[in-house]
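Yeah, one chain of the complex is gone here, protein chain that is, but the others are all in their spots.
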Amino acid sequence: MTRPKLLALRVAVAVVLIAMWHVGSTVRIPAGVVSAKAVFPLDPFFFSTPLAVFERTWRDFASGVIWYHLGVTLLETVLAFVIGAVGGVLIGFWFARQHTVAAVFDPYVKAANALPRVVLAPIFALWLGLGIWSKVALGVTLVFFIVFFNVYQGVKEVSPTVLANARMLGMSERQLLRHVYWPSALTWVFSSLHTAVGFALVGAVVGEYLGSAAGLGYRIQQAEGVFDVAGVFSGMLVLAVFVILIDAGVSAIENRLLAWRPAAVAERP
Amino acid sequence: MTRPKLLALRVAVAVVLIAMWHVGSTVRIPAGVVSAKAVFPLDPFFFSTPLAVFERTWRDFASGVIWYHLGVTLLETVLAFVIGAVGGVLIGFWFARQHTVAAVFDPYVKAANALPRVVLAPIFALWLGLGIWSKVALGVTLVFFIVFFNVYQGVKEVSPTVLANARMLGMSERQLLRHVYWPSALTWVFSSLHTAVGFALVGAVVGEYLGSAAGLGYRIQQAEGVFDVAGVFSGMLVLAVFVILIDAGVSAIENRLLAWRPAAVAERP
Amino acid sequence: AGAQQAEMPKLTLGVGGKTLLYYLPLTIAERNGYFKDEGLTVTINDFGGGAKSLQALIGSSVDVVTGAYEHTIRMQAKGQSIVSVIELGRYPGIVLAVRKERADTYKTIADLKGAKIGVTAPGSSTNFFVDFLLAKNGLKPQDVSFVGVGGGLSAVAQMTHGQIDAISNLDPVITKLESDGAITVLADSRTEEGNARIFGGTNPAAVLYMKSDFVAANPVTTQKLVNAFYRALKWLHAATPEDVARVVPEDYLLGDRALYVAAVKASKPTYSVTGIVSDAGMKNALGMLTAFDPELAGAAIDLARTFDGRFVARATEATK
Amino acid sequence: MGVVAAQVPLGTALTGSAVTLAGLRIAFPAPRRREPPFTAVDGVDLEVATGEFVAIVGPTGCGKSTLLNAAAGLLVPSAGRVAIFGEPLAGLNRRAGYLFQADALLPWRTALDNVAVGLEVAGVPTGEARARARGWLDRVGLAAFLQRYPHMLSGGQRKRVGLAQVLIRDPEILLMDEPFGPLDALTRQFMGNLLLELWGAARKAVLFVTHDLEEAIALADRVVIMGAGPAARIIGEWRVELPRPRDIAEVRLEPDFHRLYRDIWSTLRDEVAKTYARGEGPL
Partner (left out) sequence: MGVVAAQVPLGTALTGSAVTLAGLRIAFPAPRRREPPFTAVDGVDLEVATGEFVAIVGPTGCGKSTLLNAAAGLLVPSAGRVAIFGEPLAGLNRRAGYLFQADALLPWRTALDNVAVGLEVAGVPTGEARARARGWLDRVGLAAFLQRYPHMLSGGQRKRVGLAQVLIRDPEILLMDEPFGPLDALTRQFMGNLLLELWGAARKAVLFVTHDLEEAIALADRVVIMGAGPAARIIGEWRVELPRPRDIAEVRLEPDFHRLYRDIWSTLRDEVAKTYARGEGPL
């Protein structure tokens, strides 16, 4: 498919979704059809309307108030993503190569992954204060596990023949990591990173939502408290655009690093 | 390593961690060392003490009050896990095989993955009520993406030669899915499932935490409201044990389904 | 009082839901620049609930908190020394209401048996408020089921969509529901007579509290904070709801100025006039807590240590 | 001397032609952008008649596998055309069975299930498919290895499982890429005879790539020699008129065999040496 066509299709999807939202939140179902009163399929009190959301977003950007909050959230997200991903990769590799460590800590890692982060928020605030770091920590606890489990598996998936060859070529454990395990696990790493980008942002926003003085999560919380649904949706819209941009960056790096892979086989039915 | 030795090591880790916790939350650092007052390294106001937590857990189980909440949360977790995983696998396969669909929806999937679930909770509650389903939905939104991205990548990782052979053997698209893509992507699926188990539980608990009448999340929040840290930690302890059990189930299935893989090469330095 | 230098000109304040009208004095003090006038830079951290802002205080993440008075009592029982320095709300402002469609079934509080009641969070003061009312009417908390629905949009959503039978919540949620004609009020602690009926007098709600150490170490800063809040209370007392609507950020207007004005009007009596927690109020608060919390029932509470009236007295003095 | 393939009229679909490659060019994108694509084969004309056994021999890397891939429909030619039984090939060649040069067994299926899978997907009930697969594994000498997963088999064993996997489906066209490469001489003879026997019974069209010129002559009706790449072409064709049915071990003793061998070998060697002398080969 050509790029312009693809773009057109993508835009079409957005248009259809927004149109549905618009109609649902502005056109009432006449009384008697689904209930005694005339009702909106998507009650604008809870779903706002696309126009209100866009207008709101526009206003926020025009007046400039959102830049500061966006900046805070962006910083938290990027930090959470980088720290979580690097941590996940390092510990993942370490576990994969140290079978005893892995076996001993296995249940603890899994249990840790199951702790509800929302409950941890006060503890992070205690240790890290209310600045960005407690939000980063929350994001890290999400990103870390996603990356960790994939790296751990990715390292185990190295082709035994390639591994045997590399070892016979005289590679030390460190060289194996660098020349064999790491490139081989890269597809796994990147697959997890695509998930992790979103979760880094979620962590940051949830952290802000639970206690902070700035950031998109803070704004969303304020908006929720005053029934400002347009504000909530506008915040989410900005978040979404945001993640698409970060993810595009990840994909660009991925394509560069994985240039060696065979292009998908031309498949004809 | 033999099983008993492994078990012993695992228990040793738990004992060390709990001992650290115990000492940290019961023995004060004398005044003047780190601050002007004598302080606990782990303030029991935030961390409770292991004894209090165990005693509390014991009491909850003995009195039986926890079983009902545990049951609710377990049900939510399992539903979220199963629905999210099945959805992730199905949509992941669909995307991986339908290049146009994948290309068009790619940015939307990524944006959706970045929506903070906490903010979505009210919408789920609105649509699905306050029963278990709104919690399940929250869990599903976490599990789904983790599984989805891995399945999507897993399908792409199928060996081109094996794929070509299967196609030459006359397999239809459906047969390819069943006999090639599915078994090949299974390692990817299971890797994501290990992460997803934890997140299903997190989703359920967070959902309960944000609005419910039962479940461990509800109990944790209740305890938090009255600053009953022992109650909070006891809830988390139960969660952790819980996840280890579910994960053991996943591993058992994994070992069965992936019996064909070469055992890890006996590596000698 | 402005002459003296504050020990801590920059400080952080925690609040659990700044947009709630419960905390309106804070917003007024902030918007009218009273902190600045006192030479203070106050960073306001908003938390997911009162419990979280208190935890932040204990963990030293924030310096002072605007929160519920009952926290000072609870913390005393837990061996934490927390003291309130000015009363912001004299009535809790919590309202228990039932959904219109179920008003026939749940005519009085005594009928609530088996009902599903939405509270801001399990274990929060909205929850205790219901517990208290139930007890007065011969019911036990176990006779109903509580659901945490928060204090914003989702509370409205749950009520209008019939997920809960009754709601114990604060403004603006209550006024919104009232204006939609969705609820019938059973108990209203926003008014004087309501409080008299429920508690037999006042029951302090929002206060400014902090660690006792903070007060000891920063008397000037504390005084300046109290001055600012006291001015806000005075201003509020004199202002019309329309004045309030002009002062608060536009976002706070609920997208519906009239609704906001109505909500402020309904809440106005709840704001403290003197800034002083009365002895009767303290007793009422303690009585309510000990009724349900076994931990508190056994504890010896020195109510005198929960409120330090010196600062309000000085602020009153200064403005005279 | 070699009969140059260009004699076959271009663009006509002869009746009885199972595989037609006409004017085929296959180019691969260069490893780095901006460089020109790499033309593996160019101007290849090759026809395999129904029931004909054609062997392709050529220097390593000349494009033999590439040709088979094109005939299988796995590679889309850059130019030229591929026709199967007279029909232009669009998509996969469903009438062919292809034994790949590289390992291509399904790693998650045992030897038995790997062989049975071709029948299963065609709708044969599992029980019957397995029974027949058992028979085939027996014929390739792996009766004792039914339950092994591919990674538990030796290289030659895997190849034989692959052979059974292809043959059990009884395809009209057989594309075989060095099928006997990792087998010892004796097993190779057994397998060759097995193949000839099947082919003799059902008269399939076979396109057989090998590096063993003796094997090529012993098996084939026609031996096609490719030149070295890039842009490799077919540089010669020899019809093998040795009597059928043949036994592979015995046919080598025939004087005609040796004459043909020497004839082809000298051409092949000269051609390859020529290319190598241009500096494109080793040493």
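Here the chain labels run A, B, C and D in written order, and each chain numbers its own residues starting at 1.
Simple rule for what comes next: a contact is a pair of C-beta atoms (placed from the backbone, for glycine too) under 8 Å apart; a residue touches a chain by one contact, two chains touch by 3 or more.
Keep in mind that what you see is a predicted model, and the values were worked out from it rather than measured.
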item: Contacts of chain D with the absent chain, listed as residue ranges; value: 28, 31-32, 57-61, 63, 65, 101-103, 110, 139-141, 143-144, 147-149, 152-157, 160, 178, 181-188, 190-191, 194, 211-213, 230, 265, 268-269, 272-273, 276, 279-283
item: On chain A, residues whose C-beta touches the chain left out of the figure; value: 161-162, 164-172, 175, 179-180, 183-184, 186, 260-262
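Just so it is clear, only the chains that are shown with their structure count from here on.
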item: Between chain C and chain D, centroid-to-centroid distance (C-alpha), Å; value: 85
item: Separation of mean Cα positions, chain D and chain A [Å, integer]; value: 49
item: Multi-chain contact residues (two or more partners), chain B; value: 43, 46, 122, 126, 164, 167, 209, 224, 262
item: Touching two or more other chains - residue numbers and ranges from chain C; value: 55, 59, 152-154, 157
